[in-house]
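Only one structure is covered here, and it is reproduced in the block below.
Some chains have been omitted; the remaining ones sit where they do in the full complex.
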Amino acid sequence: EDKKVTIGVSIPAADHGWTAGIVFHAERVAKLLMAEHPGLNVIVKTSPDAATQANAVQDLAVQGIDALVILPSDPDPLVNAIKEVKDKGAFVTLVDRAPSSNDNSVRDLYVAGNNPALGAVAGQYIKEKSPDAQVVVIRGLPIPIDQQRQDGFDQAIAGSNVKVLEKQFGNWNRDDAFKVMQDYLTKYPKIDVVWCQDDDMAVGVLQAIEQAKRTDIQYVVAGAGSKDMIKKVMDGDKLIPVDVLYPPAMIGTALQLTAANFYDQVPVRGSFILDATLVTKDNAKDFYFPESPF
Amino acid sequence: MNAAASHPPTGPSKSDAPVLQAVGLSKSFGPVEVLKDISLEVRAGEVHAIIGENGAGKSTLMKLLAGHLQPSRGELHIDGETVTLADPVEAERRGIVLVHQEILLAPDLTVAQNVYLGREVGNGLTVDDRLMNEGARRAVRDLGAEIDPTVVVGRLSIAQRQLVQIARVLLVPHRVVIFDEPTASLTPVEAEALLKVIAEIRTKGTAVLYISHRLQEVKQIADRVTVLRDGRLVASRQAAELQPVDMAMLMVGRDVAKLYPDHQTAAARQTVLEVEDFSVPGFAQHASFKLGRGEILGFAGLVGAGRTELMEGIVGLRHGRGTIRLNGTPVHFPNVDASLKAGIVYLSEDRKGKGLLLAKDLRTNLTLASLGRFVRGLLIDKGKETAALDKAIADFDIRARRKDMLAGQLSGGNQQKLLLAKMMLLDPSIIIIDEPTRGIDIGTKEQIYKFIAKLASEGRSIIVVSSEMQELIGICDRIVVMRSAHIAGEVAGNEMTEDRIVVLATGVKSEEAA
Amino acid sequence: MTDLAANKPSARISWRNIDLAAVAPFVALALLLVLGAFANPNFISIDNLLNVLTRSAFIAIIAVGATFVISSGGLDLSVGSMVAFVASLTIMFLNSGAFAGPGAMLAAAVVVAILIGAACGLANGLITTLGRIEPFIATLGTMGIYRGLTTWLSQGGAITLRSPDIQSLYRPAYFGSVLGVPVPIIVIVATAALGAFVLYRTRYGRHVLAVGSNEDVARYSGIPVSRVRTLAYVIQGLCVAVTCLLYIPRLGSTSATTGLMWELQAITAVVIGGTALRGGVGRIWGTVCGAFILEIVGNIMLLSNFVSEYLIGAIQGAIIIVAMLVQRSLARR
């Protein structure tokens, strides 16, 4: 196992909880793999936005890489940069976010959480648990993955009695979510359920509800699977009965699969879609990683 | 910074020893030596006047004495003891204070706040505004003016600012007061009041260094007169020995007995500009006057009479209402661009703030208003610009040590000449000059008057706004007098006397006014 | 003796101008309140108004500090990152358990936050004054530094206050109220009152305005220009520390996104409040009013039903411009 392989990993900067998890897992698995394969070198680079990430990809290519594992902050703008690398013969693994044309010309391997499913699972749960719920939604940032989650949610509740009172952006930010929730509470005398799409924002939402001392809100559905929220599910918190998994650990999976392509004899190709698992009190302990920053 | 307060000024010193003495002072800016080996002294209770042409080095010398600049060579003695004045604060601590030629006030602070800046009165942490307002009001009143101490300085006229600045300096405990052209922007009435104040502090034993281009004033208050020329001390005499003409002679190095050029008053002139019932809200009301071809029309009045604003209104720099007829056709200037195109130029009294880009070189400044003449195709023709600068330097006798120096490095008089040259490049038919000789030496004044007369003889029409009545009487065909935003009257021919003008400007008989 | 009687009218005009310019932000605020009442009847409820005022606390308090910096002729783009940095360090200190009881811990944390805030402000001040770097660039640099350090401290994740004891003891600092007035509102008023006192009534405040108005004049008057400016940045740092002390009990955690863009909001509040960016003038109460305006605009937008969620940013931008236009036209009257 002396094969010299360099894998470049390009991921978004840790600008909120979930991306922080991505960075954490990328580094964790990179260390594991390098310990396992002495010839392997993994370079992890983070970038705050699409244009910078395109630069980072170029810089990785300059250093000479055999494979690129990339979680694009915004997929479409990065297609050209990824293609450049692939055209030079590197193995490309695309993680999580798919461009409009996600085929073999762009990548060899696609590992993803399921964004539409994240919305759909939440919608499904709400539809079943409280069929006549009045729901307020706090979205993330106005970018495509957010739109996919929203579409998944809308499809899941389509035709049911679940009613969306309003949707606003909380920018995947606790403080903004707090404000939006405060205003929702002022605006709507009766809210049954909050869908806030991300565990970071749920922190702000819970504080706003607690401050208003409102009892009409039955529960909050968030998503991603942060340790704090999983813990609440585990502990049977009334307001957080479930969480929808969208694990940042997927970057580790992608990295492992990519390494396997070089060191195991099996060629790895195609798509691996991870489930948007519904975390409940029963299975919560399987998803609890207390040492993760997220 | 209450250090100054803890050093009370010593009482009238009867001794003849100089309070402040400069020995062999020299000062260079870069390679250029602007002051060469100057020695002078000033005694308690003495008014020592420094005169010299623009750029002779008077202000530079004063800045050395007051710690604003450090000498390249030479020493300062205070009471016989050699000292170095690291900064103005140190000089103030030793009782040497300077009234700057430039106005140095914080425009956003009130009059009282400026007067007490850096030495606020109060107890402990807080400041006592009531006390300071009272103090400032009194200090300004002592100078014969009435200015609301709670008004922001940015709203004052230049003259008012000058008074505030003087009031500020006189409140510092002092032994030596240096006045650098304090009267340049004052009208005779205020100047007279200031001279009285100077006479008063001198009797209290203060030594006074006094710079002015108004040689009459110098004659009136100075005990001793020192003349600088090109950075050298050329003479230092008892004032009694000198008449203004002698002073002028010493300054300029030639005879300037005839300051004002001859000009003949034509009987009937063709009217080129007619202003009728023109108002600039808040500053000038219902002004009407006519200007003939080749005429020099003066505008006299006290500070704040609204002359500047009236002119600014006419050329489109301010919003004004009324009728303006140019060669019989009604015109309206929404902005200066329009009036410039119509051949009317206005030279601001505030040449540093509104006339020249101090941080840019002479060439840029010269061609700024008339760049259109220096473009070939799209490009600015720098060669042509340089040629124009050479010509302007020759024509207007601009004393620039280097052609690539910045406008801000020119002395005041030379800045005025550069401003004149800049506006003349537009080849205007009507020229409005606001305070053309403010802060300008007698030799240059003569040149500027000659120049104005020459422009008039070329058939251009000229309006001169000035606070120096002598100058208006000397060069104008007719003088319009303004008082409190209104035109109070007009004098011409033999009626053009100081008395007559003062009566119109103040609305009281001349005996009362004096 | 002729006095300058002609000047009297102009002096009077100027007074009237000053007052209108100072009053303008409050007029804009009043107009917004009316607009809000039309948009949604809930808007004008005491609960909602208290909510909005309460959450404007962070920006309002930071902006009081920014008023000092700006009126001294400076600018501080680093305040948002500084909030993240100071709050993170303070939480880490609270988690360290250096002192026994939660009370002692909290008291020590207050001191720690204030010291760190002052140190950050001092760093900004020294870089701009001693280093003679334009404040815009200097604080853009420290903005990167403070946020980078926060990201590094949190390893990209969140820094969360762990002890439940401290949390429950600390909570009322944001959520509590005195005589029905939420604590943050009291802190806003106290900070602004102190700020106004320092700026308008003390020697130092006078010097701040002088330095911002004309640096040369200030120097010739014996005012230690660099020291005055540096101290203004330290005051800004102290205000950031106060904000952090209110911020921590609210969500009990920080992350690399805490305080993102708050610097722009604080500067906007200052300018809407009538303070000019070129320095020399400072209006503390106007600033607080500006912070209220910003928060109320967001609140109205959410409470009203006629704005698409995609357009909120655009409308907020437009309202800022309109508010400034209203202010200018009032001030010109």
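Quick notes on this one:
Letters A, B and C mark the chains in the order given here, with residues in each chain numbered from 1 onward.
One rule holds in what follows: a contact is a pair of C-beta atoms (placed from the backbone, for glycine too) under 8 Å apart; a residue touches a chain by one contact, two chains touch by 3 or more.
From a predicted model like this one, the values you see are computed outputs, not experimental measurements.
Shown is a single representative of every chain type; counted across the entire structure file, the complex carries the copy numbers A x1, B x1, C x2.
Everything below uses one rule, namely that only the chains that are shown with their structure count from here on.
Between subunit B and subunit C, the least number of touch steps comes to 1. Once CA atoms are averaged chain by chain and compared with the all-protein CA average, the nearest chain turns out to be C.
No other pair of chains has as many C-beta pairs in contact as B-C.
In terms of their C-alpha centroids, the spacing between subunit B and subunit C amounts to 44 Å. Rounded to whole angstrom, the centroid-to-centroid distance between subunit A and subunit C, based on C-alpha atoms, equals 34 Å. Subunit A and subunit B, compared by their mean Cα positions, are separated by 72 Å.
Annotation for subunit A: no residues touch two or more other chains. Residues of subunit C that touch subunit B in their complex: 1-11, 13-15, 18, 201-204, 206-207, 209-210, 212-214, 216-218, 220-223, 280-281.
Every residue of subunit C that touches subunit A in the complex is listed here, in rising order: 40, 42-43, 45, 47-48, 51, 55, 151, 154-158, 160, 175, 250-251, 253, 255-258, 260, 298-299, 302-303, 309-310, 312. Note for the complex: subunit B touches subunit C at residues 1, 68, 88-89, 92, 104-109, 113-114, 117-120, 122, 125-127, 144-148, 150-152, 155-157, 160, 189, 193, 282-283, 302-306, 483-485, 506, 508, 513.
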